[in-house]
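Other chains dropped; remaining ones untouched in position.
Residue numbering begins at 1 within each chain, and the chains themselves are lettered A, B and C in the order written.
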């Protein structure tokens, strides 16, 4: 079996999540190609080496261009901040590397389009790390929808609520807080949190036609971690929008980092003619399911503990009743990426799918400014 | 329509609960006989008059013997403490009155047996206020069991947890705390709380063969509210037992007033071959239902919001989704009692059913002393 | 004590809910004036008489003008469909009667304004039956907000979800389904369900500045129950809007009758700087409370079982742990109305408060048509 040699760029939170998936996938999923952690790349050599030691990368680089230039690297995994995705991805595509890119795909949709064209022109396998599609409960939701169990869809609602930036003392910029720096993140919760909600929604419920949105920046100035200066905050702290899907359903979406009491409450609910589904990241191993076709006197929302062997991905893990967690969604994504390589049926979400999400977030940000309904372009 | 004239003894918590049921039942359930609140009886004339004014009783008495002697009273409702149930009930039976008696039926099973024989000899309609049978969710559980939906029963577990006597400053005896005075209450949580659990269990799961029990009195002395003196506490603060039902199922039962955080957490769960049920008084309008015959991938516990017109009692109330509460169980009991009068099929639980529960609680208390398994006599 | 003589117009669902409150309030709350159910009024004499018999109204009328003309009536309670509120209320005000009016106050805000001016000119006590303010858990939320426990408010979100009109076979018009007939109801879920959400929101979070909305009618034609003909449906089946409150907080609101699995799921959540609150009508006796000032390692959402004597209204009912239900909110409203009469401090929501809600619903409907943000006028 020919190994798949990985070169990763970035060693932060996502660098760890991806590395864990690469290391672990073969223990639980049969692979056609064994994964080899070939090289880790970061600007700080000492930190990159420590990261490589922890995760077992064979070597390090401090310049991503050198990483891409290496013949022994098959796949470039981009786990760096948003503002460098495009440059790295386009270069990697030109070098003929496979690419896994952290979400959101780009700083904005025009940039995402260039990246998408680059990988499609180079015909390199590509994927975006919208990992929540592969939480087993979410995958089960997709399965139920695809089987037509819900019938015609009337409503979709999603929100992603956090509370970690309420204090005005949280800085912007720098390692742990670059998501608050618009020049690095592109946008605030729209690109960070709503992007997750939108990716899942497009997958489960099809395309969005138009949106009306509002955004707010509650804390107007924050100290920059790198410059030490108080600077204007350019990101959106909160973002909400109404939407109409092409299938005729109505939707509400909301994300914020000012919802006291919620650490990472990503929830969605879908109401169909026959049945409804809801899910919550805080208890990610459960799917809520209501089936109107149950007999009337015992009709109710079922709390499905998604841990049985006949539920998505679960036969590869432990025994019924024993839950897996957040990190496993990344493992599943790698397993599916490899299965896609083997079968020739590329696993989604591809860069083009990531572009579709960026087109929605762009429309949301545009609507928040224009104060009008905005149409969403198709990817 | 001939009215049904009520004479109530007692104006405490249960006097209010019963009176509310009498006043309200006709607004929601069609009755053959209109209910008339004829007389309230209590030792303190002023308090009794105030109670009568509040609830609309036409007259008062301060001696229950006079109440029973009145020709214009059809039914004696006993809402007084446990130690006077027997005397009043036996006298009322002799006078040919119908009797509703607060639970537990008596201070102990031998006393309950005398009462039962008295009403059966006098052939007067009789009932014990084990009101939880008529919470719609509990009645629905009974319906599902009777339809055979659970199959063979393996397990029954019930508990009734409170926390209001943890402080050693709570007195015993007197109006609000007679339940801590063994000479008035007979026993502690065994007769007060476990009796509820046992009544429901006998109804849902049939008879109990034998038990092994333990009891504890955590606070050994309390001031008596009437004498003002510190006196030994004679009741059980906590009581738990294992049981074997005649149908082969195994059970655990527990009650306590020392479970911090639980005000009135009466829960039961039944595990059958095909399905399981659980219920919780703190959210009494919901029934939890698990049906193994659901398709595997969407199997889960259903939270049934028991408020639809096709669920027990609910068509007489509001619209689906709008919940009723604790007091309504008493209304249902009166409605069923009256329906039983009209049909000639007496509604349960009768005094004989109340006796059956007292026989279990007696066996529990005996086992706690003997430290052995004790058989339960049949009523 | 001078009695308060009630004349009610309407004997449907709300006629029952109000009557139950009138009959029951004196059993649980001390009243300055005893309530007398003097007369019930409806167009169908036989049905009105049956209603009067069930609830104990002393007499009936079949013409509301005669009811208003009666000298022995102190208060007109309007429990009739929306399209007759204005006419009756204005006439009652002119006759110097106190008025309780079912919500929404009027068919639209201009009509509500005329009604408001009428009662204010006549100086008659007036109130709108937005009963959810007086669910104890909701009242507790108000108390916590007023005490400043939440700090600055960032977010408000509310939804009211039902599923009873999904079938195209549900008719419009007539006794049980007049809410689907725009000529009687004024609007669909906007006036019926969102109005509840808005009333609570204005009370808890202050005024709304502007909204952007969308509405949808999923079933375009329905048979009319009175004419028997298929007619165009004029109401909105679903309605959602984004809002900005005057206090700087952002909001999402949604109502629908097409959310499979939800019977009457009215929920709201408020996120403040220090604490958050959420509530759900399906389990109305609970308030969810998150306090960031709790020690970090044991921080979490508290599920408060609102049944203790020190929580709003609860000392008048049973004992801790025993829940009350939907109907009790109406009892509380009557108790507070009477307390307001006695104290001279009128209880809210008055007609002017009802007008404020209608001004928001008008803006919502206008925005749904204009496809623009619309400002909300102040009441």
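Keep in mind that, in the parts below, a residue touches a chain if its C-beta (ideal position, glycine included) is under 8 Å from a C-beta of that chain, and two chains touch if they have at least 3 such contacts.
Predicted, not measured: the structure shown is a model, and the values here were computed from it.
J.: Number of identical chains in the whole complex, 3 of which are shown?
T.: Result for the total copy count in the complex: 4.
Here is the rule we use: only the chains that are shown with their structure count from here on.
J.: Comparing chain centres built from Cα atoms against the global Cα centre, which chain wins on proximity?
T.: Of the chains present, the most centrally placed is C.
J.: So, what's the distance in Å between the C-alpha centres of chain C and chain A?
T.: Inter-chain centre distance comes to 42 Å.
J.: In whole angstrom, what separates the CA-based centres of chain B and chain C?
T.: 36
J.: Just the number, please: Cα centre separation of chain A and chain B in whole Å.
T.: A distance of 55 Å separates the two centres.
J.: Mind pulling the chain C residues that touch 2 or more other chains?
T.: Expected reply: 262.
J.: Help me check something: in the complex, which residues belonging to chain B touch chain C?
T.: Per the touch definition, chain B meets chain C at residues 13, 16-17, 19-20, 23-24, 26-27, 54-55, 162, 164, 262-265, 281-286, 305, 307-308, 318-328.
J.: Touching residues of chain A toward chain C in the complex: what are they?
T.: 154-155, 157, 159, 161, 163, 166, 212-214, 216, 218, 238, 240-242, 244, 250, 252, 254, 256, 258-262, 271-276, 290, 292, 301, 371-373
J.: Show which residues of chain B lie in contact with chain A when the two form their complex.
T.: Those in contact with chain A are residues 140, 143-144, 287, 289, 291, 294, 296-305, 308, 310-311.
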